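Apart from one protein chain that is not included, each protein chain of the complex appears where it belongs.
Up next, chain A:
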Amino acid sequence: MANPWQNSILVTDNITMQFGGLKAVSNLALNIAPRQIVGLIGPNGAGKTTAFNMITGVYKPTSGKITFDGNDITGLRPNQITELGIARTFQNIRLFSSMSVLENVLLSKHVRLKATPLEAILGLPRYTRARKRHIEECMDLLEQVQLADVAHEKATSLPYGKQRRLEIARALATQPKMILLDEPAAGMNPQESLELMEFIARIREQFGLTVLMIEHHMEVVMGICEHIVVLDHGETIAQGTPTEIQNNQQVIEAYLGAVDESA
């Protein structure tokens, strides 16, 4: 590899996150190609969500550098990173509870408004037209993710599986190049997980997305990820294709060890 940046959309150059005496993530080195689906797995407390939080700007890495799409994004604010094209979902669903499904998605368009608040207050055409167009775009998107029929329902009144799908839809509405999914199949039954897998594969094709996902459901991870990174106690203990990971002794031990501890 002459220049690893050339073919990568996201590169984390040995990022480390230290919380007091705890190294939640140490020297994580990801190198993700565009349109790849990458899995990030590991036992509970391995540092997966922390890795997401560093990439999306919630935490500033203690050391290391993150490059996205040719930009150094280390230490940028989350909203700046979203504008550059990384969207995410949350492990514990974070929908806007006072809003409808459509309004949740519509919020992602706020930063794209060119109008001023004054134009909005006076209801001037530059604002109302843009708003109308955004509503149409969002309805289209909801159509595509099969949530159009509940567009006017309160977001938090949806069943769990749909709430997760809505979080993904809301992230998609920011028109990202890359999406980070934190345990999208959590709490889903096998049938729903399967549908979710198909859904993720479909949006990758449709929007030309790069996907980085944390997931505990091994069927899902092994089923759609092309590359897998395994964390344990913050350390990267393995990287490779699903088959390589399944046969990796260290990975098996980490997971068995985790089972032993909790048993």
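Note that a contact is a pair of C-beta atoms (placed from the backbone, for glycine too) under 8 Å apart; a residue touches a chain by one contact, two chains touch by 3 or more; residues count from 1.
We adopt the following convention: contacts and distances are computed from a predicted model.
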item	value
Protein name (UniProt record) of the chain left out of view, among "Putative spermidine/putrescine transport system permease protein", "Glycosyl transferase family 8", "Amino acid/amide ABC transporter membrane protein 2, HAAT family" or "Formate dehydrogenase"	"Amino acid/amide ABC transporter membrane protein 2, HAAT family"
Residue, one of A:Ala151, A:Ile200 or A:Met213, that touches the chain absent here	A:Ala151
Residue of A:Thr128, A:Gln144, A:Gln163 or A:Asn248 in touch with the missing chain, whole complex considered	A:Thr128
Contact residue for the chain not shown (choose from A:Ile41, A:Ala87, A:Val145 or A:Ile245)	A:Ala87
Touching the absent chain when the full complex is considered, from A:Met99, A:Ala201 or A:Ile237	A:Met99
Of A:Lys48, A:Arg170 or A:His217, the residue in touch with the unshown chain	A:Arg170
Missing-chain contacts mapped onto chain A	56, 58, 77-79, 82-83, 87-88, 90, 94-100, 102-103, 106-111, 113, 117, 120-123, 127-128, 131-132, 135, 151-152, 170-171, 174
